[in-house]
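Only one protein chain is missing; all other protein chains are in place.
Moving on to subunit A:
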Amino acid sequence: MMLDQPGPDLPVAAGRVPPAIRLTGLRRHFRGAPAPALDGISLEVAPGEVFGVIGRSGAGKSTLIRCVNLLERPDAGRVEVLGGDLTAEGEAGLRTARRGIGMVFQHFNLLASRTVAGNIAFPLEVAGVPRAEREARVAELLPLVGLAEKRDAWPAQLSGGQKQRVGIARALASAPSILLCDEATSALDPETTTEILGLLADLRSRLRLTVLLITHEMAVVKALCDRVAVLEAGRVIEQGPVFDVFTRPRAATTRRFVAEVIGHDVPPGTLAALPAPGPGEARRLLRVLFAGPHSTRAVVSEASRRFALDLNIVAGRIDAIGARPFGIMALAAYGVPEAVEAAILWMRGLGLTVDELAWEEG
């Protein structure tokens, strides 16, 4: 019985397919800045993958994503997209390469002087696509993003969500296989965010897009991404399949991000309220991760019976990432010290992840 499955089987990890995006040793130090915005970043995004980069404000996320299409030229490092080295391209070559990379922006960046259709047609116009073809493509894209009725509306007449739909359609106009999203939902309310994330998820699978998105919201990563990298002070401090990073965050920053969507930590005050251990008894606070078909209750009651422990559930929740359900529980275990140890080993033997939570004795 596999409780702790490995992350999605990524072809790039297996070395079968070249990555859609490969960043190697990117560095960018802005003039006058005390520290580099990017401090040696290496990442690979597999074709068809949705890769999230999360970080606090100022971590270097925007700088990083702008380096992928060379809107920002890194001081050092290499940017390869679909096998081509963009850092080696001149202006003309870059322009051609950029047409194969769609980009969606936090503040939409629509042209106020053009209608919805005019905005979507813009990248085609720039590429010299004849008018009839442009119009056909716009007519194809409008229903795809749910804006069939808004063809001739001006951006000023649209809601934020509708503007972002235009932004997405425009990014897809020249049929790129790669989509870059710079905080695509950060300017939207929660409901609209869900809508836009749904649209991106739908488009991603329909059009087999490779998506690199940056965000400061873990909920976006959870909803959309296959893999995630955590950025801090211009460095990748943690990366891996979203499920793994969510269920077993290592870096403190990652834990804080994850805590936003799934509470790993025990609510303050609960610990102080727990009874003190009796004489000869050990008290341990454990965090148990269930990532499989185990019933949490069955494990708890069996451990309690087998090892003669008192198991007190302090906090817990059940959630799912992608289609994989998992449960996280904080347990206060009381019992003979050896029995507690044995119970931990037994649970690990079942494939559960058991960590000891730091606990200040009162």
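The rule is simple: a contact is a pair of C-beta atoms (placed from the backbone, for glycine too) under 8 Å apart; a residue touches a chain by one contact, two chains touch by 3 or more; residues count from 1.
Note that in this section contacts and distances are computed from a predicted model.
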| item | value |
| --- | --- |
| Undisplayed chain, where the name is taken from the UniProt record, one of "ABC transporter permease", "Electron transfer flavoprotein subunit alpha", "Molybdopterin biosynthesis protein MoeB" or "NADH-quinone oxidoreductase subunit D" | "ABC transporter permease" |
| Omitted-chain contact residue, chosen from A:H107, A:R208, A:R305 or A:R348 | A:H107 |
| Where the unshown chain meets subunit A, residue by residue | 69, 71, 94-99, 101, 103, 105, 107, 109-114, 122-123, 125-127, 154, 156-157, 170, 174, 180 |
